[in-house]
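Heads up, one of the protein chains got dropped from this complex, but the rest are sitting where they should.
In order of appearance the chains are A, B and C, and numbering begins at 1 in each one.
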Amino acid sequence: MSHDHSLNPETMPQDPEKATLEGKNKFMGLWFFLGGEAVLFASLFGTYLALRNSTADGPASDEIFGLGLVFVMTMLLLTSSLTSVYAMYHMKNNDYSKMVLWLGITALLGVGFLACEIYEFAHYITEYGFTFRSSAFGSAFYTLVGFHGGHVLFGLCWVISLLIRNAKRGLNLYNAPKFNTFSLYWHFIDVIWVFIFTVVYLMGKVG
Amino acid sequence: MKGWMGKIKALALLSSLALFLSGCGKDNLTALVPKGYGSEVSFNLIILTTVVMTFVFLAVIITYVIVLLRFRKKKGQEDFIPKQVEGNQTLETIWTVIPIILVIIMAVPTVIHSFTLSDTSEADEHINIDVTGNQYWWHFDYKDEGFQTSQDLYIPQGERVYLNMIASDVTHSFWVPSISGKMDVNVDNENTMYIEAYEEGVYWGKCAELCGPSHSLMDFKVIVVSPEEYDQWIADMKDVDPEAEPESAVAQEGKELFEENNCMGCHAIGSSPAQVGPNLTNFGDRTKFAGFLDPTKENLVDWIMDPESIKPGNKMTGNYPDLSEDEADKIAEYLMQLQPSEVTPDSAGGLK
Amino acid sequence: MSVTATQKRSVGAVLWDYLTTIDHKKIAHLYLIGGGFFFILGGLEAVIIRIQLIKPENDFISAGFYNEMITMHGTTMIFLAAMPILLGLMNAIMPLQIGARDVSFPFLNSLGFWLFMFGGLLLNCSWFLGGAPDAGWTSYASLAIDSPGHGVDFYVAGLQIAGAGTLMGGINFLATIVNMRAPGMTYMRMPLFAWATFITSVLILFAFPALTVNLFLLMFDRMFGSAFFDVALGGNTIIWQHLFWIFGHPEVYILILPLFGLFSDVFSTFSKKRLFGYTAMVFATMLIAFLGFMVWAHHMFTVGLGPVANSIFAIATMAIAVPTGIKIFNWLATMWGGSITINSAMLWALGFIPSFTIGGMTGVMLGSAVADYQYHDTYFVIAHFHYVIVGGTVFGIFCGLHYWWPVMFGRILHEGMGKLTFWTFFIGFHMTFFIQHFLGLMGMPRRYWVFLEDQGLDLGNLISTIGAFFMSFAVIVFIINIFYTAAKGERPSPDPYDGRTLEWATASSPPPHYNFAQLPLTRGLDPLWIEKMEGNGKMTPAEPLGDIHMPNGSILPFLMSLGFFIAGFGFIYQVDHSAWYLALYGGMAFALGCMVVRSFKDDHGHHIPKEELEREAD
């Protein structure tokens, strides 16, 4: 067992992320976790659906949502999903520096997304006085979208600490699974966003 | 279907009789002696399912006993290795199919009666009463007649009464076991259920959803009177003159004290749709007051002076000036003579 | 590592060992101790409840305190006693049964335990800090929002932390079973307890997130002013009920399925027969789990969801009788034709069958929506669920403890005391709860601080209370048995019951901390039995003797949980004073700091050299 050996193209296994038992465990564990996350977000979506029209004289969804910003955010996040695919592609080809580069881009796109989201929330609060406490709709909206934002933030912290801790280590069988689980998680965040822009923003705009 | 239901009913009758004889429950409280439509329908299902369950239980327990009698490890055969049976298709099919059939037998009437009991399409043709559940008391608004009452719900015997229920603070649940199953009284929406009582009498009602410290004391009564008496009662209640001078001087003083001490802020005498406390128009007729107290003068004085020690967490405590025993006594005198109608729980047979 | 060597170590060393352990068998000990402590606590609360109800209009405890009592009794028993003890049994046995040396995520395993423990402690701190939660274990939103003080806040924070721990446990077991089965241990050769662990973990995985979200909503409403349940601002309290029961119903199957697995193993061992209808048993378990997600609204029949919803949920509910019945009959068929040994472990299993059947049958009766209009929120429901929970879960826990005590502690519990415990508990149990069916039907709602005089409820309640004393006696005998056994108990061979599965195939009792020096080769269902029948007596190794890789212990799980514990107080009290944000952020930062430490340090575990294994084998 030579965990710490950096790999070179000659010694690389086909799937470095699943070559060790630890790797397999991480891989399975993360998928199962995502299964649970699906129910978590379903509960939030369900709550949102039940309360989306409970505006209690506060602003309603079609009055405040602007599609432009949401479109930009969507593009940022979708693209970041692709860049993390590229990162994994380079991991499989054992090209560490390219992998780091693409993960860096992924993180930057994620930061961009979060910045937009913070701007969006601030805009609703200052412009429309629409807050977490305005109405049940407000509570449900900020909670659902905020939970997603929290996941993005967590993902960013995760990838950044991965990049820092492995900066000098290179790719090996010990950390390949870590990169891979991050990328799965990141895709899942994107999946949730697809439903958020559809159910919250697009459907909200339609009324 | 018909004859089969008949048999069940006969069985129901028999077993209810048996239970009744063995002293199972208080006549006007138990769900086992149905005296109204809802409780009867529920009761039929209780009996049907009990019969099915008895059958199931016998099947299990007989096998179980045989197993224990026949297949214990025998002396002298300690090393006996039983045949390692993998399974048996026929047997396994049998004990899959029979339960399915039993479930269907129970499910069909359940579905049918779920629909009959929640059918409110004819509500407009019947009496409608608005019910409000409040932390620890019940309010009844006879909105078609334009007056309100609290704690005691009067309904005519043999007629459907639709109750439109909502809670003012937290969720409660309206339950009169002898007459009908329960329905939650939510804060979010109005729930409608109907009740129909078969016999005159005074029935216990209970709050069945945890609603705070005095949840267990949130009792009320349903007073079932004959249709004629009901009309009489309606007329009397509508006629009430809240300003009427009590006959005795003490009661007269009590009335003044009642007005001076902020009681009127919460309690209406005569009709007044806004209520923070129970409507006291026919307080003198209560079989119990505050839900469960005998309507004696001592009890009432105790209540007025310190409701907290009687019903913890109630919403009356601390909202009126301290009263001396003497003042409380006078108020009690006044309240107890508020008897606007001849039609009372006593005339319905009294609380048992 | 021999037992004498363990005993010689100082108390401090043992303590440190347990604080840092990531060995699944020691974590199991921790779970059993923690869960056992809370079981006694919850039991004492139950006894106080029963004393209050010994006679009409009793004033042994006050109304508000009574509500705290039932809330904490229910919450403690379900979240802090039954589930942790079950997680303990799974931890102790499942890895052995599938022939693994450890679980997939030993670190997470330990973190899961400490989160549970600190969550439970946090919840119970409420007793000393102004009052426990008092809105029932279901904590329905309208009342929970209305409840003054911090009681409900403790409920939210405590369960949130403990729940996160449970979720980790679930994911860990899933990955373990998928990835770490020994050679030859295919899915369809796993003992039923391992299967039940797997399916229970799936339930945990899909049910707990709903609770997590629900607790967040309540927390936001109570602590941060949101409006989910505030009707005036458009909120809806029924959402709480839905989410609670979407979690809550699967939860009750989380409580019973592991024991269905255990009983399958026990019946087959003590009848000396293989389990009748193994495949059907596995699929029945899956079916119960599957249906378990589609019946939650049977707790809400009286909410007014309308006849369509009520009918659908009534039918789905009753349908669960079918797979459960398959199990009951398969157990009977397993014993049929067998050679049955009755010892204290088997007694609990035998006591379970009629008791649970009654509880299940009353469950189906409750499932008939129209009849439930009468039963709901009465003592009939209390009777139902104590019949399934005590008659199923608690009987099962006792069964498991007696059965596996040798595997877990290397001693065998005293038989005589075991039987005394069983009979007193069994009699007390039926006395306490059978009569409650009638109390409910006779008009006694649940969560009643007092019942009134002269309502025909006196005798029933008295009998019920006396029954509870019998159960207390039984529990005390059991506790004595534990201490007696620890001091003087018999040391059994690793296979005292002529077992069939791999937990009996270890080299010593208790097993060495690496479980198996060489992973065993499984050649069919009941692998150990197969080897015994073929005259080998022990498992064939699936690998040559070699170095074993094991993970290192760590104090970080303990510290992280401590951080969350502190943050919990911060959350609860920040509404009173913003200085508490210090505790909130401080605790969080501390926990996250531990996480960072963990992730920045490469931890490759350690190796047990082959030579040492050889030495120990002699």
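Please note the rule applied: a residue touches a chain if its C-beta (ideal position, glycine included) is under 8 Å from a C-beta of that chain, and two chains touch if they have at least 3 such contacts.
Keep this in mind: contacts and distances are computed from a predicted model.
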Legend entry - Per UniProt record, name of the chain withheld from view ["Cytochrome c oxidase subunit 4", "ABC transporter ATP-binding protein", "Hydrogenase assembly protein HypC" or "Polar amino acid transport system permease protein"]: "Cytochrome c oxidase subunit 4"
Inset, instruction - Specify the shown partners of the omitted chain in the complete complex. - result: A, C
Legend entry - Of A:N25, A:T55, A:S81 or A:S135, the one touching the omitted chain in the full complex: A:S81
Inset, instruction - Among C:M72, C:L233, C:L305 or C:A591, choose the residue that contacts the chain missing from this document, as touch is defined above. - result: C:L305
Legend entry - Full-complex contact with the absent chain, from C:R101, C:H242, C:K273 or C:H414: C:H242
Inset, instruction - May I ask which residue of C:L167, C:L218, C:A297 or C:C594 touches the chain that does not appear here? - result: C:A297
Inset, instruction - Mind listing the chain A residues that contact the chain we can't see here? - result: 2, 9-14, 18-20, 28, 31-32, 34-39, 41-43, 45-47, 49-50, 67, 71, 74-75, 78, 81-82, 85-86, 89, 92-93, 173, 184, 187-188, 190-191, 194-195, 197-199, 202-203, 205-206
Inset, instruction - Touching the hidden chain in the full complex, which residues of chain C are there? Just list them. - result: 174, 178, 202, 205-207, 210, 236, 238-239, 242-243, 246, 293-294, 296-297, 304-306, 309
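Going forward, only the chains that are shown with their structure count from here on.
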Inset, instruction - Using mean Cα positions, find the chain sitting nearest the overall protein centre. - result: C
Inset, instruction - Could you tell me which two chains share the largest number of C-beta contact pairs? - result: B-C
Inset, instruction - Please compute the C-alpha centroid of chain A, do the same for chain B, then give the distance between them in whole Å. - result: 52
Legend entry - Chain centre separation in whole Å, for chain C relative to chain A (CA means): 34
Inset, instruction - Can you tell me which residues of chain B touch two or more of the remaining chains? - result: none
Legend entry - Sites on chain C at which at least two other chains make contact: 236
Inset, instruction - Using the touch rule from the top, collect the residues of chain C that touch chain A in their complex. - result: 104-105, 108, 167, 171-172, 174-175, 178-180, 205-210, 212-214, 216-217, 220-221, 224-228, 230, 232-236, 239, 242-243, 246, 549, 596, 599-600, 602, 604
Legend entry - Of chain C, residues touching chain B in the complex: 62-64, 66-67, 134-136, 140, 142-143, 146, 231, 236-238, 271-274, 276-280, 302-304, 306-307, 310-311, 314-315, 318-319, 321-322, 325-326, 328-330, 332-333, 335-342, 350, 353-354, 357-358, 361-362, 364-365, 368-374, 376-378, 438, 441-443, 445, 447-452, 454-456, 533
Inset, instruction - Please give the residue numbers of chain B that touch chain C in the complex, ascending. - result: 23-26, 29-32, 38-39, 41-43, 45-46, 49-50, 53, 56-57, 60-61, 63-64, 67-68, 71-74, 77, 80-88, 91-92, 95-96, 99-100, 102-103, 106-107, 109-111, 113-115, 117-119, 167, 169-171, 173, 175, 177, 180-184, 186-189, 191, 204, 206-217, 219, 292, 312-313
